[in-house]
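Complex shown without one protein chain; remaining protein chains in place.
And now, chain A:
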């Protein structure tokens, strides 16, 4: 069945369109069997539980109601639930992946734990961060960004944040609100205060 010819390139990306919610995102209006939630929390997970909230806006500052966000992160010890990461994972059922759709006002939220430090290619620790992929109608390819945390001293030495012009770094840093473990990060797809997106 499988031909052995090397493909001449990858399959191009296309938009998720406006009508993905019944198929992909959790907690929607549909009774369909959700494979995903907007929470990574599992009964055995250790670490600081946090909630990340925000809104998504387009280039006119209008809320985007048909976005899908996905996060991917290490556990509190900085380890990934991935067979390529050979280090033992103490949180046996922690997956590190969650998915959320935006609501009519562009709101999203994730319940997760603050990740530990993950090494960069030289083996130096990166500041705690979460990978975020943004999909949506009008977006022909998803965009990659990162979520950092405002109360982490390690941000100052983070090698990826260092690639970002100083005045744009705040677009990657979720701000801790009051005494609660709630962090806020709005995403702007376009404009003067556009979120930093990475070419990976």
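In this text, a residue touches a chain if its C-beta (ideal position, glycine included) is under 8 Å from a C-beta of that chain, and two chains touch if they have at least 3 such contacts; residues count from 1.
Convention: contacts and distances are computed from a predicted model.
Asker: The complex has one chain missing from view, so what does its UniProt entry call it, picking from "LutB/LldF family L-lactate oxidation iron-sulfur protein", "(Fe-S)-binding protein", "Sugar ABC transporter permease" or "Protocatechuate 3,4-dioxygenase subunit beta"?
Answerer: "Protocatechuate 3,4-dioxygenase subunit beta"
Asker: Go through chain A and note every residue touching the omitted chain.
Answerer: The missing chain touches chain A at positions 1-2, 4-24, 29-30, 32-33, 35-36, 58-60, 62, 64, 70, 72-74, 80-85, 95-97, 118-123, 126, 129, 131, 133, 135-144, 160, 163-164, 168, 189-191, 194-200.
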